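The complex appears here minus one protein chain, its other protein chains still in place.
The block that comes next holds chain A.
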Amino acid sequence: MNGLTVSNLSFSYGSRAILRDVTFDALQPGQLTALIGPNAAGKSTLFKSIAGLLKPSTGQITLGGLDLATLSAQARLKQICFMPQFFAANAALTVFDVVMMAQKQLRGWRVNSADTAAVAHALSAGGIGHLAEAYVSELSGGQSQMVSVVQALVRQSDVYLFDEPTSALDLRHQLDVLGRIRAAIRDRDAIGMVALHDLNLAARYADHLILIGNGVIQTQGTPEEVLNSPKIAEVYDVDVELLVGPRKDLLVHAYAS
């Protein structure tokens, strides 16, 4: 398996180009890649294109050498697990129900004890065991985001795409969730991509960073390489100072220019 590759990918809504000629190095199994970039840079669009929910106008996406465009939508989404940024939470469904839904992957009416055990384990591992009986309509923003992450991780896929999994979480839960995502990616030897706004978190948890701005890949590489690149200041339109933190972690400080 030679990872997930994206080459010459373009996408536009009508005449408005969202992604232009996006190409990046093959993402390797067991590694977590952070996709960073300002709002409306095309992060979600890139994820949806990889998941096959949007049809790109040009370009090719391959997984393990196989062109994903040749797969049916169902087969593709079995291999690629995409966690969207938002979910409408006015349904009378419990947290247990929605995670079970992901576990069953829309197949079969019956739920066996293995499914129940898997869901119960996923909930407690995700730190939301106490919410199992709560209705999704009653969750706070942060709680429903954690449910989304559990929902994604309960599925067994080759590729995991998380669209801003930590945007509504407090400090402690941000660390928990990203730690859990990274551990799952390593254990399963899967390919992981996370869209993040917090560059410090990206530097700390990701093996690889991709910076996207204006629908174009600006730079990619290890966290040190990308965060040291002048492109960061340019793309985000801020002044950036980089420090090494007390535990040898990279710290990014941004100042309005």
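Definition applied: a contact is a pair of C-beta atoms (placed from the backbone, for glycine too) under 8 Å apart; a residue touches a chain by one contact, two chains touch by 3 or more; residues count from 1.
Note that contacts and distances are computed from a predicted model.
According to its UniProt record, the chain left out of view corresponds to "Iron complex transport system permease protein" among "FAD-dependent oxidoreductase", "succinate dehydrogenase", "Iron complex transport system permease protein" or "Response regulator". Of the listed positions A:28, A:105, A:200 or A:214, the one in contact with the omitted chain in the full complex is A:105. Among A:20, A:78, A:186 or A:231, only A:78 touches the chain left out of the display. Set against the missing chain, the residues A:90, A:140 or A:257 yield one that touches it, A:90. Within chain A, the residues in touch with the undisplayed chain are 51, 53, 73-74, 77-78, 81-84, 86-94, 97-98, 101-102, 104-107, 109, 111, 135-138.
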